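All protein chains but one are shown at their positions in the complex.
For chain A:
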């Protein structure tokens, strides 16, 4: 076998503030024809930088300073811009993370998909369109013959991602670079896209470099894996070997972080005193945007009759994909969004729907922690100040007592106290998220609303933050509403789990009951969609779309999940809102019998 792609001694440097820092050092890689090599690592590991170097491209401010890059006999490092232009899209093609940003919304999909073939003069328009339709079919796109006539906003995100792969493959390139192509997608969509990619890559014998931070995804598609960290190769080898017998310590840490989390020990809580009101209780919350109609429902309804309770010191996991209304739920509880109907009780007392009407004591009890610590911390404020403010605001602490309390909080979230004088820009992602937590804890809340707090973090760091959350709960007895799209994560740290879809509650269950007994079809789909750290899992998992003919959409009153449900009963499910089936440890909103689920 000959190597199709060869990198040797690759060096890439970034120029910053007059100095030159090396960001990628001494990379030696080979990819043989027909092979898929995965580059895996955290953010900042240089994985994307290396992949882009295969296109002869360095990001602004960066420069390829040494080494050889050879793709299909072309010496990329020796080419000038003009020569590279004839190569890109023809010999090496690129599939980016965000297809939505890669497509021009003003042109039809077909025009854009066949453009590389026309630009390089490889075939005429008719031939290219035929070929594109073939690729659409191979990528399992619905309506392969007509999807090309649509505009990018008329197809879903997962479909667009596959269409971008079609655009890359239309020229039969020697090498395709997939740069985190499924990272921005929901889990159920990710499976669908991954399956399509895998089929095409196998059927066309494509050589590919697959860049990802997610080991479980990579396990499904890669033949070989290269583990990167800080711009150097830590380990490379066959996928099986890296997954099952990683030699390098860092690879072991990555594999460890990707393995399913062991559920935390259930924390013994004193049983609630009889008659004690739950900490938080939501009843039939309806919320959305736009004016209210005659029935008092908002025009765009984001949450539809959602009810839940959280007892003191317990954790409720709220799971849903983008658009499920899970973030709006947190905003309603925090008073940032007024519900149109329903009520929120805190300790049995109704909570005003707007912040301005809430007492300071109520505000203190509920604190928000946001997903993205980059925007959740004021970049112009020292972090000690950020954490200290709630202390002054809620508890009137000042001066030395406040500084001591800030130091104690930093200690609580396992940060050195010296960090207080830094600005957020000088901290790492994990540190920022800890500061974010410390600020919320400074109020001494009873309930933390955690909105996707770990999803912007690298896996190893995310694990550490989760451990911290579990510890804090044990030490402080705070309750969490833990909002996430990741059912595995929630299962490990929550006591109860609520599954939202399209703003409706699909299932409310004990976290330990997940995976056994009857479940809502959507919960099942979610659980089946989380990639396992095992090659060949993709083939065995259930198909996220078992399309039922003629099952278009439900009426506004029907089950929200109707159009994607494999068990749907047309005539009932699409017309009538399902009632909740009650089992001892779960509530399922479905028309089917418990025994059928």
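Simple rule for what comes next: a residue touches a chain if its C-beta (ideal position, glycine included) is under 8 Å from a C-beta of that chain, and two chains touch if they have at least 3 such contacts; residues count from 1.
Assume contacts and distances are computed from a predicted model.
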Hidden chain of the complex, named as in its UniProt record, picked from "Group 1 truncated hemoglobin", "Ferredoxin--NADP reductase", "Copper chaperone PCu(A)C" or "ABC transporter permease": "ABC transporter permease"
Contacting the left-out chain in the complete assembly, out of A:228, A:254 or A:377: A:377
Contact residue for the chain not shown (choose from A:335, A:430, A:503 or A:518): A:335
Touching residues on chain A - with respect to the absent chain: 15-18, 334-336, 355, 358, 360, 363, 367-368, 370, 372, 375-381, 386, 390, 393-394, 425, 439, 443
